[in-house]
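The complex appears here minus one protein chain, its other protein chains still in place.
Let's turn to chain A:
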């Protein structure tokens, strides 16, 4: 899976490393600003209101 991704990235290994890091940063950003905030209201610890 990750080996395939590594093979798909173009260029020599320093370029591949840089691209992998950029991909990681994008995934981190998506998790922190999109995925987790969307998931959060469904977690029990977020329900603090009566009604």
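The rule is short, and it goes like this: contacts are C-beta pairs under 8 Å (C-beta built on N, C-alpha and C of every residue); 3 or more make two chains touch, one makes a residue touch a chain; residues count from 1.
Everything below uses one rule, namely that contacts and distances are computed from a predicted model.
As stated in its UniProt record, the chain not included in the shown complex is "Class E sortase", which appears among "Hydrogenase", "Sugar ABC transporter substrate-binding protein", "NAD(P) transhydrogenase subunit beta" or "Class E sortase". Chain A meets the missing chain through residues 1-2, 28, 31-32, 36, 39-41, 43-51.
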